[in-house]
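Entry: chain A
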Amino acid sequence: MVNPVLLIVVPLGLAFAIPLFGFISKRIEKYIPLTAMLFNLIVSLLLIPKALQQPIVVSIGGFPPPFCINLVAGPVGILFSAIIALVGLLVSVYALDYIKQGATGEYHILYLLLLVGATGVVLTGDIFNLFVFFEILCISSYALVAHSGDKAGIESAVKYLIQGAIGSSLILIAIALLYGLFGTLNMADIARNIDSVSSISVFVPLVLFITGLGVEAAIFPLNAWLPDAHSSAPSSISAILSGIAIEVGIYAVARVIFTIFGAQSILLFLLLLGILTLLIGEMCAFSQRNIKRLLAYSSIGQIGLILFALGIATHSGVVGGLFQIISHALSKALLFLAVGYMIYRTGSLEISTLEGMGRKMPLTSLAFTIGAFSLVGLPPFVGFPSKFLIVRAALIAQEPLFVVLIALVLLGTIIEGAYFLRIVQVLYFKGEKSNSKIEDAPIVALIPIFILMLLILIIGIYPKLLTGVLNSAAGEFLNRVGYIKSVLG
Partner candidate 1 sequence: MRRIISILLLGIVALGIILTLVKIPFGVSKTKVGKYYIDKGVEETGVTNIVTSVVVNYRGFDTLGEVTVLFIAALGLGAVLSTRKKKVKRKVEPASLILYTGCRFLFPLILLFGVYIFIHGHLTPGGGFQGGAIVASAFLLIYLGSRERRIGERGTKAIESLGGLIFVVVGLAGLVISGYFLRNFLPKGIPNLLFSGGIIPIIYIAIGFKVGSELAGIIDNLGGAVSRLS
Partner candidate 2 sequence: MIFVTLLVLVMLASAISACVFRDLLNALIASCLVSLIASILFYFLQAPDVAMAEAAIGAALTTAIFIIAIRRTKRYEEDEKNN
């Protein structure tokens, strides 16, 4: 039987081994993240059928669950780890050619460890272990944002680090309070006992958790680091940060709210925060002239939308939110990867320098266009069914408030459509036919771009491929009792 612990341990071991491989040959280093993520993808796919029937609970050290750390590979965990492995694999193929300068060995190790941290966060069933993996994720992203070593990179890494460090301190305080209240760190055990103390003393750890995790998830008042960090990191890292890191943050927020605390009362607040995040993100994105900052702000908008969908907290709402996470991970990764080589070739981040790219780099521009259309939610791309599900979920919830909010969501989508169409117009219909020597991205970079395009199309046309997984994942989030029972028996 395949053990879910391998998803974390094998890439970790390979990451430790990279310096040793580096002694033999510098060329091997860059193929290791690729191998590790391929392994993870295969293991995740093998585990899906079993995880759908019942969450696989693995205890580490072989002691009974509340007394040791345990991993819970339910539908949610496996779904997320599969996405992480998929996007991680494609981006590491892209990075084979893209990362040439600076400390390349360090880059590959940190990149792999970032993905290990993300996988650990989604699989663990222990609250302090979640904190540790969260730190792995955060610290490696601080280092990777600063990887280029230029002014902008260092400055945004400093901002990111300070805000992230405050966030993780708050999480640690919340963990201390929870341990003091319940004497245990196991998520299921805490969830089982959460009703035994008064709600006010549980409320404080909850708020501290949401604030602390919200920094990484870029929920509205806490997202000041995001545009800087995402825009000044190397493009392959921006793709990972936008496509995976903030989604993992959202996962952690959802896990804390739905599973551990079962806090129905805070959902409305979350919903409003989501709308606010969405509108602010889209509005800021609209006024940007720097292409990577525009994409970063658009990520904030998308996070708002996901938060809105999760805040609806009906079965179809959560399904929509999870679907939107997948569609955002694929589309935003594609966008950043495509933009990466455009910037590399033109040497500028301004949108105006992209004029006429549709002729100079046809394949990359096509990829950008598809990613943009998918994010806006045009059929037949993956963004369409996910947005459709969210809107439908809000409408069938039959609350008058939701109708107003859904109008705001649509407003956000219109803004999004406006700025993405503007860029597509710049790409194809502007600029004279100059005889420039700009060539298209190399074939190694085009392979992952092409695969992402294909996935966006296929899932967009056959969304039913994912419904089984998504339904049981939403079930896991909403069914607290089932989760507790599956862990503690």
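In picking the candidates, the idea was that all candidates are chains of the complex that A comes from, given by their letters.
As a convention for this text, a contact is a pair of C-beta atoms (placed from the backbone, for glycine too) under 8 Å apart; a residue touches a chain by one contact, two chains touch by 3 or more; residues count from 1.
Note that this is a predicted model, so its numbers are computed, not measured.
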Touching chain A here (same complex, options 1 or 2) is candidate 1
Inside the complex, what are the residues of chain A that reach candidate 1? 3, 5, 9, 12-13, 15-20, 23, 58-63, 66-69, 101-103, 106-107, 109-110, 113, 116, 120, 126, 128-129, 132-133, 135-136, 139-140, 142-144, 146-147, 149, 154, 157, 173, 177, 179-181, 183-186, 197-198, 200-201, 203-205, 207-208
